[in-house]
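Excerpt of the complex: some chains, original placement.
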Amino acid sequence: MKAKIEVFLKPEVLDPQGETIKRALHTLGYETVKEVRQGKVFYIDLEDENPEKVIEEIARKVLSNPVIEDFRWEIEK
Amino acid sequence: MGNRKVRFGVVVFPGTNCDRDTYHVIQDVAGEEVVYLWHGERDLKGSRVVVLPGGFSYGDYLRSGAIARFSPIMEAVREFAEEGGLVLGICNGFQILLEAGLLPGAMLRNRGLRFICRFEDLVVENDETPFTLLYQRGERIRMPIAHIDGNYFAEPRALAELEGRRGVVFRYLKNPNGSLNDIAGIINPRGNVMGLMPHPERASEAELGSTDGLRMFLSAARYVRES
Amino acid sequence: MKNLEKLLEEHNLTREEYERIKSILGREPNLVELGLFSVMWSEHCSYKSSRIHLKKLPTRGKYLIQGPGENAGVVEAAGKAVVFKVESHNHPSFVEPYQGAATGVGGILRDVFTMGARPVALLDSLHFGPLERPSNRAIMEGVVSGIAGYGNPVGVPTVGGEVDFEEEFSHNPLVNVMCVGIAEKEKIFYARAGKPGLSLIYAGAPTGRDGIHGATMASAEFGEETEHKKVNVQVGDPFREKLLLEATLEVMERDLIVGIQDMGAAGLTSSSSEMASKSGVGVDLYLDRVPLREEGMTPYEILLSESQERMLMVAREGKEEEIKAVFDKWGIDAVVVGKTTEGDRFRAFWHGEMVADVPVKSLASDAPAYERPYKKPNPDETWKESWTRERDWEDALKRILSSPHMASRRWIYQQYDHMVQTNTVLLPGAGAAVLKIKGQKEGIALTIDANPGWGRANPEGAAVLTVAEAFRNLACLGAEPLGITNCLNFGNPEKPDIMGQFVATVEGMKRALEFFEVPVTGGNVSFYNETQGKAIPPTVTIGAVGLVEDYMVIPRPGRVEEGMGIFLLGWTGRDLGSSLYLKVVLGEEGGRPPEINLERERLLQRELIHLAREGRFAYAVDLSPGGLLPNLAEALFHIGMGAELSIETEDEEVYFLFGESPSRALVFASGDLEAEVPVKKIGLVKGERLTAYVNGRKKIDLPLEELKKDWENFFPSLFDR
């Protein structure tokens, strides 16, 4: 089955990348863009009897840094 | 054209950090003329060779070189290249040329995922470009690399095309980053736009450990003088 | 006010301090004011426990331009001003290794470029817990990539450092970062506010809720509730730092500002009050004009935020618009957020309403100073006969070389761009770093050293040894020391034992520096490196800058040729306590650290400098820690050739082979070598093996490649599987 994990910065944490991209978009004329935040996404193929548990654990323990990031996940099929 | 100095232009993007080094080598070591070109302008100030130096333009946020390709100066560089002007992209400059589509392919993160700064041995594959006239085909040279996104990728057809026309100018002797075909530097079909990951400006003074990079600047200057 | 006890606890203020605030103000402080005092009187900002002791350090010297008290110290070299400083980012690096280390680099860079200097080098001293434990590996990996992730984009080469491992650092790693910059002597900038009526310009990143109470966090032990303090993590933006650096140097170049200070610990509050205090003026801040990143921020938060990549400048009269134009060109926001005033008040306004009003000096210079009770430690005098027993020296050599304490640091330094700016004449790997100064014949040599193992055994002695070692590293390159900076890393100073370690360390440093006549130009104190009552060993980090007369002729491994002699210079004693040999081979901690005779040390260093400048030797290495054999092997790895040694010694062999007596160096030279210190020729550079005869019997015979492989692979095999 396929799972997807998104990891993103907590809202109060500075996101220099998103900030810089927003500025670049403004220069390019996309001024209707109010904010950009960048995150990571992981596409995982796995064969497991208990995918929810595994994916949750991987997201929490391995892929995200709880000090500055949050995550969400879904199992696609 | 005698010994008139050739004017080089060194482009400064926000986050470029090898601009001063490159300027220094062109002026004080190669003995040519050099001016800075500001990213927000469109004027190449009469430069005969445009150098996109190394660094982290726009912090390398998004992807290395991805944001810099939209700068006003890049429109001028593109036109200059289309007219046959010499353009040299070093490290981040190479990444910008790839992102801008002036050279084929793209850079992926290094195979080991880490930034690597060290001297590498290279083989000169093509000594007929304006930038490599003073090298010998098959010659081994030493230059430093310093990058985290130097793992060259091109899809199979593009890669075959590149190899077929001898577009690979430098190869690593020992592949440090996972680059396809050990590619360290390439040139466009017309032969006037070259990009490479190693830093020739860091290998232009004996006290820094190698002078193998200096000939690249000297070669471009000679080519311009003789053309 | 709500429950005062609780409020004071949250602000890390004592009851007495609170009373003192009341008597300064003549009334109760409001919450904003309490916040101001809390950060400005924190250990981190006010040095309240260390001040009276630090005053004892020598701060005069013939090359000194600026001693402690400014953002960084300054010495003169080759007609230029060399600006440098070391700072710790220990606590943040434990909480979030990558960002903690990254923002540590950002902070020290700002300290140097606020002085008008272009940063030319970074060095770092790192101490972690043993790498067997995955958590320690994660911290180290995060710290190293954080240093790379910040230093590389900014374009300042990380040219050196040191790293070591001790159990106590598992919960309190040390990340001490040093930055060196170069300025024109007549163009140094200071943290000054000039006169009343000038505009204060804020430049850089917008203010967020980052690191509110970061300074107070660095002034308390880690305990149970460290968890909730984690929200204080700051994220660094090296791209913005690079732009801020260029713009700042440009407004200085164009002479548009009177004074400047980076917004480090205690942000806007400390930068504005310190500048005002030094110039005897007051300051008004209009907090509603401060660029903000988050919604709903309060005056309290704005004043205390420690958001990164921010500067506060005092504009020359009428130059506000020009300053803004420069920053605008570099894509950095710059706004007027206040002005200097007649008098001595620090006042903050929020939409016209005054939210704080306190005397400037009460924040910046009148923080309490404590003469904390201390109890000096008893030096570890352990010495055991059993240490000297003869063993398999080949095995000992291999184990020491492939131990984390000695294994090749290449895995670390190749992640750092150490060549950008094209000044790095001596690359990392073979001792101190050497940078050229473009356009001059001279160069500077840089080193950073620390040895917590010695510190644990004898803090005072460790300080002396560490200073001597730093200078010896410079001397091996023919470089004369110009000045030092230092970082003092300790546990909780409220405990007399810890305070005793601190006092002893300062005394040791003082003794060594007075002897060598080299000044301290600045530094940093990091207390409360303590978790659940367990403190780190006292660790003094010494960063030294030396002058190289001619960088084209420095000793370097590449100059060594086959057939050259290997000479031991100096005095070998019976120094095995706290050595790598004990630790790695015998598995014993502690023991009496080496004894140093400073007169001899000075003689040795003078000789090394003299011989190096005369070009009398090709390469030289210092022998501690590890002792003669391991350091010789390491030198041979850099040289790329083997050696044949023939050693005569009347004492137990181990002292000669692995003892860590200071005041010694190994020198590679052709012909005979004469010096005013004892010289012993112990062998020749030759072939591809390391062989050693001791008193006529062959004790070592190994292919160099085999030794080198384990030395090289230690870190890659741990981290790059």
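Labels A, B and C are assigned to the chains in the order they are written; within every chain, residues are numbered from 1.
Just so we're on the same page, a contact is a pair of C-beta atoms (placed from the backbone, for glycine too) under 8 Å apart; a residue touches a chain by one contact, two chains touch by 3 or more.
On a predicted model such as this, the values are computed, not experimentally measured, just so you know.
Asks: Express the subunit copy numbers of the entire complex in terms of the labels on the chains shown.
Replies: Beyond the single copies shown, the full file gives A x2, B x1, C x1.
The criterion applied here is as follows: only the chains that are shown with their structure count from here on.
Asks: Using Cα averages as centroids, what's the distance between subunit A and subunit C in whole Å?
Replies: A distance of 36 Å separates the two centres.
Asks: At least two other chains touched by the same residue of subunit B: list those residues.
Replies: Answer for subunit B, listing residues that touch two or more other chains: 58-59, 61.
Asks: Which residues does subunit C have that touch at least 2 chains other than itself?
Replies: 237, 239-240, 331
Asks: Over in the complex, which subunit B residues touch subunit A? Could you list them?
Replies: Against subunit A, the touching part of subunit B is residues 58-59, 61-62, 67, 70.
Asks: Which residues of subunit C touch subunit A once you look at their complex with the stated criterion?
Replies: Of all residues in subunit C, those touching subunit A are 95-96, 99, 205, 208-210, 230-231, 233-237, 239-240, 293-294, 307-308, 331.
Asks: Applying the document's contact rule, which stretches of subunit A touch subunit B when the two form their complex?
Replies: On the subunit A side, the touching residues are 16-17, 20-21, 24, 27-28, 38.
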